[in-house]
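Removed from the display is one protein chain of the complex; every other protein chain stays in position.
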Amino acid sequence: MRISDRINKLRLFIFMPILVLSFVGCAHSVHQAHVSDFEPYAPIESGEIVKGYAEQFVIFGFVGQTDYVNQAYANLMQACGDGRITGITTQMSTSLGFFSWTNKALMQGLCISKQ
Amino acid sequence: MYIGKLFLSLMAVGFFSGCASVNSVSLTPIPSNRGTVVKAEVTKTIFLAFNFNNDFIDDLVTDLKRQCPNGVVTGILTKDETIAYVIVFKKRVTATGFCNANL
Partner (left out) sequence: MNLKAFFLTAVSPLFWSVILLGTSGCAVLHKVQLGQIDARDDQKLIPFEIMMSETGVSAEEIGAIARAAQTNGGDNAGNLATIIALFQMGPQTGNPVYSERYAEKLIYALYEKCPTGRITGLMSIRETRKYPVISGEIVKVTGFCRKTAKSLNEGTGESTGKSNGKNGDT
């Protein structure tokens, strides 16, 4: 066997498992993870971590609005009643698919109750 | 024939409704008093990607300040999105928050 053939076989041996893994797994892309200010300063014990999540299914990219972001924002506030929310992390990601995908917005923060 | 019509229909939908996508989102701490909502929006239409400045964004802060004189705007959700119409793009930045006299 020629050296070049051996290299080619080796290449396939390395990349085939990665290809198979790619085929069986669902792929995602994390676009950003933003952290807000911590205002007021408060230890984690002084409140509870609340979450706001929303997603949007898109086919072929045809979608006229991005209201899912506002929905996640509303969900976050709903989870904290009349408290203050500090240290908010905002993660935007997309689960990729076949000519379609799902955009996701996840917001988490520390909810500090009024009393 | 059928596929051609379907393709044309999809193109028409894309042309008139636009394809919206989010570029970035950020959020500042949310106050407990959420009675007064303030909202500002700026847009810019860009033809064939010919864009020479992004000054349109500057009005966003001015607008929020105008809506909340002598107050503090917190819990600001800033959303930067692009709406694509075949050869024209619309950039839209929206900021929504809450106005409070003091925190």
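As written, the chain order gives the labels A and B, with residue 1 at the start of each chain.
We take it that a contact is a pair of C-beta atoms (placed from the backbone, for glycine too) under 8 Å apart; a residue touches a chain by one contact, two chains touch by 3 or more.
This one's a predicted model, so the numbers in the text were calculated from it and none came from an experiment.
> Among the chains included here, which ones are touched by the excluded chain in the whole complex?
By the stated touch criterion, the chain not on view contacts A, B.
> Which candidate, A:Q32, A:Q65 or A:Q78, sits in contact with the chain we can't see?
A:Q32
> Suppose we count only contacts with the excluded chain; which residues of chain A make the list?
5, 8-9, 11-12, 15-16, 18-19, 21-23, 25-39, 41-44, 46, 49, 58, 86-87, 89, 91, 93-101, 103-104, 106, 108-110
> On chain B, what residues meet the omitted chain?
21, 24, 26
Here is the rule we use: only the chains that are shown with their structure count from here on.
> In angstrom, rounded to a whole number, how far apart do the mean CA points of chain A and chain B lie?
Each chain's C-alpha centroid was found; their separation is 20 Å.
> Could you please specify the touching residues of chain A with respect to chain B in the complex?
It comes out as residues 31-32, 34, 36-40, 60-66, 69-70, 73, 76-77, 80, 82-88, 90, 92, 103, 105, 107, 109, 114.
> Which residues of chain B touch chain A in the complex?
10, 13-14, 17-22, 24-32, 34, 74-75, 77, 79, 81, 83, 96
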